[in-house]
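Since the structure comes first, as C-alpha cells, the remarks are kept for the end.
Missing here is one protein chain; the remaining ones are kept as they sit in the complex.
The chains carry the letters A, B and C, assigned in the order they are written, with residues numbered from 1 in each.
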Amino acid sequence: MDVRAYTPTREQYVYTFGGAAPALRVKPGEALRLWSDDAFGGALQSVDDLSAAKVDLRFVNPQTGPFYVEGAQPGDTLALHLVALEPAREWGASAAIPFFGGMTSTDRTVSLQAALPDTTWIYELDRARRTVAFAARHSDHRIELPLEPMLGTVGVAPAGNEVRSSLVPERFGGNMDTPQMRAGATVFLGVNVEGALFSIGDGHYRQGEGEACGTAVEGAMTTTLIVELIKGAAPAWPRIEDDTHWMAIGSSRPMEDSWRIANAEMVHWIGQLYGLHPIDAYQLVSQVAQVPVANVVDANYSVVVKVAKALLPDAHAFGGIHDDLRARARRL
Amino acid sequence: MDVRAYTPTREQYVYTFGGAAPALRVKPGEALRLWSDDAFGGALQSVDDLSAAKVDLRFVNPQTGPFYVEGAQPGDTLALHLVALEPAREWGASAAIPFFGGMTSTDRTVSLQAALPDTTWIYELDRARRTVAFAARHSDHRIELPLEPMLGTVGVAPAGNEVRSSLVPERFGGNMDTPQMRAGATVFLGVNVEGALFSIGDGHYRQGEGEACGTAVEGAMTTTLIVELIKGAAPAWPRIEDDTHWMAIGSSRPMEDSWRIANAEMVHWIGQLYGLHPIDAYQLVSQVAQVPVANVVDANYSVVVKVAKALLPDAHAFGGIHDDLRARARRL
Amino acid sequence: MDVRAYTPTREQYVYTFGGAAPALRVKPGEALRLWSDDAFGGALQSVDDLSAAKVDLRFVNPQTGPFYVEGAQPGDTLALHLVALEPAREWGASAAIPFFGGMTSTDRTVSLQAALPDTTWIYELDRARRTVAFAARHSDHRIELPLEPMLGTVGVAPAGNEVRSSLVPERFGGNMDTPQMRAGATVFLGVNVEGALFSIGDGHYRQGEGEACGTAVEGAMTTTLIVELIKGAAPAWPRIEDDTHWMAIGSSRPMEDSWRIANAEMVHWIGQLYGLHPIDAYQLVSQVAQVPVANVVDANYSVVVKVAKALLPDAHAFGGIHDDLRARARRL
Partner (left out) sequence: MDVRAYTPTREQYVYTFGGAAPALRVKPGEALRLWSDDAFGGALQSVDDLSAAKVDLRFVNPQTGPFYVEGAQPGDTLALHLVALEPAREWGASAAIPFFGGMTSTDRTVSLQAALPDTTWIYELDRARRTVAFAARHSDHRIELPLEPMLGTVGVAPAGNEVRSSLVPERFGGNMDTPQMRAGATVFLGVNVEGALFSIGDGHYRQGEGEACGTAVEGAMTTTLIVELIKGAAPAWPRIEDDTHWMAIGSSRPMEDSWRIANAEMVHWIGQLYGLHPIDAYQLVSQVAQVPVANVVDANYSVVVKVAKALLPDAHAFGGIHDDLRARARRL
C-alpha cells in the first residue's frame, strides 16, 4: 500500500477543529504520513525561550489537516489507525506556562496569587537508546526517560457549526492528551460534518497521566496512520481500541463528569459487545475497569475508562476493523 | 515472628474512624492477622437480598479495630505493611444501591429521577483457580475474573477530635477504595492522636478503578500486616510504597481537587527523595506520573498519583522501611 | 434620536456566536429595536408540543444579529445599554427537556437513569397586569407571577476564531441566563474581532436564579438598546452596570470556578474604581458582595458577583458612560 505524505507549511497550520478548508481529500483505506509541529510551533528551542514571550495560548497545538474523508457523512464513524509515531526533531520542549497547568491557579480556577516562575525544559532525544533526557533547571539532575510517543490531539470538526480551539478536548476528540493515543491504537470518532475534516497534532515524546504542568515533552512528530470509514454507528464520544483494551474517553469539567461520560460510554459499549443488560454491564465494568486520567489542565479535563480484553470473552467492535487495520499496518 | 490474631465479634464492629475505644494495644514491629467482615456486614448473601432492605448506609464498612499503637504521637508516621490478603468466605457480593454509585444521581448530585433498580450480584470464589465469577442477573453470562484482593478502608483516627463514618476517605486514609491497597504494599499515614488508632475493613475480592457502581466484589477478608512506627515525618495525606511504585492518594471533591492533592504530595515527595527544586520536581512528575482513579462514589472521590521506581534513580523513603518490611514479611 | 428596527426572518436566525455574516452595520451611539424569537424558535405553542419532537438542542436560542459595530477593534469594549424589553407574544413557554436541566442527569453529568417526563408549560401573558400565569400540568393550580423581562443571551464573537453555540455562556458573554440582564442595565463586553459582531436573543418573561429546569418562561422579545463603543479597556469577562450595582459574571464549570472568575473580576474592578490595593479590594468585596447564581444548566454555569453602589463612595466606570446612556435612553 502506498503512503501519502503531507507536511504543512507554517502558513498551513490550523489552530481549530472546524472552520478550516481541507488540506487534502483522502479516501477510506488510504495511509498517510503526516508531519506535525510541536504544541509551541517550535518556539521553545532552548531553556531561555520562555513561554510568556514566545507562546500565545490562542495559537498553540498547530494542527496538520484538516483532511476531508470522501464519503463521510454526519452519523458515520471515522476510524484512524495509528501505525507509527516517530519524533521529527532531536529534542522536545516542556514549559511551566504562567497560570496554565495543574499546580497553579488559572484563568478559570482564579486566585490573586503570583504565577509560578515561567520555566522551560529541553529534553534531548537519543534515538538509539529511545530516550529523552530530563535535565533539571535548578540542579544537575539528568534522568533519561523512555521515549513513548503519542499524539495529544486527534479530532474532527464539531457538530452544530461550532469551531473550537485546538486546546479543547470534547465529543469531537481534540486535545485529549492521553498517552493511550499511541502507535497500535485505532481511534473511533463520530462524524459531524461532510468529510469529517479530521486533523492531528500536539505530538508528545512522552507524557505523564494528568499532564500535570500543562505540557508534555512536546515534539514535532511524523505520524503514519490509516484512514477508514464505517457507515453509521457514530459513538457519542471518542473511543480507542488497541490489541489489549477497549477504551472510552470523556472530556468535561469537573473531572467526575469526564469520568461519568467515559464510564457510561464503556457500560453501553460492553453491554452492546456482549449482549448484556445495562445494569449487568454496569456491574461488570465496575469490577474490571481501569481509569487512567488523561489531562487535568486543558479546557476540559479528560479521563479514560478502559477494559482489558483478556478479562472478557472475545468480541469484535465496529465489524472487527481494528484487527484488520493492524494487519494492513503490518503490510505498509 | 509471631502473628497475633484478632477477629471482632459483631458487637465489636466499629463504623467510624475515631470515636471508638481500642480493640487491642499493639507494639511497633508486631504482626497481626485480622479478620474483617464485608462492607455489608455479611447481609447480602443471595441475589434476593436487596440493599434497600438489608443495608443501612450509616453502618457499612465495619472496621476491625481500632488498634492502639504504643508510642504513636501526633506528627508521627504509621506504616502498615500488608503481607497477605486472603478471602475469608467462599463468595463476594456486589450491589447497585439506590441513589448510591457513579452512574446514578445521589444524595449530593441530586436529581428528581427514579432510582436504578436495586440489584445484588453474588460472586462465587474459586480458590483453586483464584477467580471470582460474575453472573449476570438478566442473562446467562458468567465470566470468571481473577481474584485480586484489596482493602477498601485503612485509616487512623482523624485530627481535631473529628469522628468520621467508615464510608469516608480523607487525610486520615479511610475508605479510599484503591486497588493499590493490596498485599505487598506499605501504607504511610500521619498520626493524629495518641496511639494512632488504626483500623481496616471493606475487603474487596476485586474492584475496578472508580468502583463505578459504588460497591466492589465485597468480601470478608483475612489480612496479615506488620505495624511499624516512624517518629515524626507525618505525610499530610496517605502514601503507599510497593516494590515498583511511589504513590500518594488525595480524597476530596470535585475530583480535580483529589488529583491536585495527590499530585502536589507526589511533587513534594519526589522533590524530597531526589533533592529537586519544586519546579523541577513538578516538571519531572508531569512526565512520569500514572494516575489511576480509585473511587468516584464515596463521600470524597479518591485519586492515586504514582511514579514507577524503575524510571528514576534508586531512592529510599522513610529510612528504607518498605524494603525492610518486605524482608520481615517473608520471614513470617 | 432615531431607533433603527430589525426583525430577522427565520432564515436569518443565527445559532452561534461568531461564524456568521453581519445582519447590519451599526454606528456607536445608534439605538436599535430588535425582535428576537424565543429559545425554541416558537416551536412550543401548547402543552402538547413536546421538546423531544419539536426542539433540536443544537439549534436553540436563535440570535438576532450579529451586528457589526463600526470602529470596534479587538481590545475595545462594547457597551450595550438595554433601554426596554417588551414581550412580543401573548404567551411564553417552558419545558423540562429530557436530560437537560438542573434536576436531572445530563449528557455531562451522565447516569443510567430514565429521563424525567418530557413536559411543556404555557404561560399566558397579561399585559395589563404585567403578569405571566403558571398553570400546573398535574393539578388545577394557577399562579400569576410578575412579568420580569430579561435576555438570556447577549454576546459578541469569540476570540481565537472560535465559533460557539448560542447555548454557551463564556468570556464573550452569550447564554449567561441572568435575570440581571434587564432594562436599565448596561452590559460591557470585550471585543474580540473587528466589528464586535454582537447578537441578542433568548428572551425570558421571567426566570428564577439558576434556571433550574433548564428553561425560563421563554418568549419572543422586542428589545430596545443603545450601542456604544469604548476604545480599549476590554474587560476579561462580561460586566454589567445598572443604577444600583456593579456586576461581573463568570461562566465555567464547576460552579466554584464561575464564582472565582466573577469574584476576581469584581476585586480587580473595585480595586481600580477606588484605587485600592488588591488585598484591600479582596477584603472589601468579601464583606459587601451579593452573589446571585445565574444558571446551573447551560454548557457553562454562570454566577454573578455584584456590589451595591450605595455601600461605597461615588465612582464612575468606563468614563461614566452608564449614566450618560441612561440619560440618552430617557430621550428616546
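By definition in this document, a residue touches a chain if its C-beta (ideal position, glycine included) is under 8 Å from a C-beta of that chain, and two chains touch if they have at least 3 such contacts.
Predicted, not measured: the structure shown is a model, and the values here were computed from it.
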Touch with the omitted chain, as defined above, among A:L116, A:V227, A:V267 or A:I321: A:L116
Candidate in contact with the missing chain, chosen from B:R206, B:R239, B:R253 or B:H322: B:R253
Touch with the omitted chain, as defined above, among B:V227, B:A264, B:V303 or B:I321: B:A264
Interface residues of subunit B (partner: the chain not displayed): 15-16, 18-19, 58-59, 107-112, 159-165, 236, 252-254, 257, 260-261, 263-264, 267, 278-279, 282
Residues from subunit C at the interface with the omitted partner, ascending: 94, 96, 102-103, 116-117, 119, 121, 134, 136-139, 141, 143, 145-146, 206-217, 253-256, 259-260, 263-264, 267, 274-277, 279-280, 282-293, 296, 301, 303, 305, 311-313
Touch list for subunit A against the chain that is not drawn: 103-105, 109-116, 254
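Here, only the chains that are shown with their structure count from here on.
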Between subunit B and subunit A, distance of the C-alpha-averaged centres to the nearest whole Å: 32
Whole-Å separation of chain centres (CA-atom averages), subunit A against subunit C: 35
Sites on subunit B at which at least two other chains make contact: 103, 116, 254
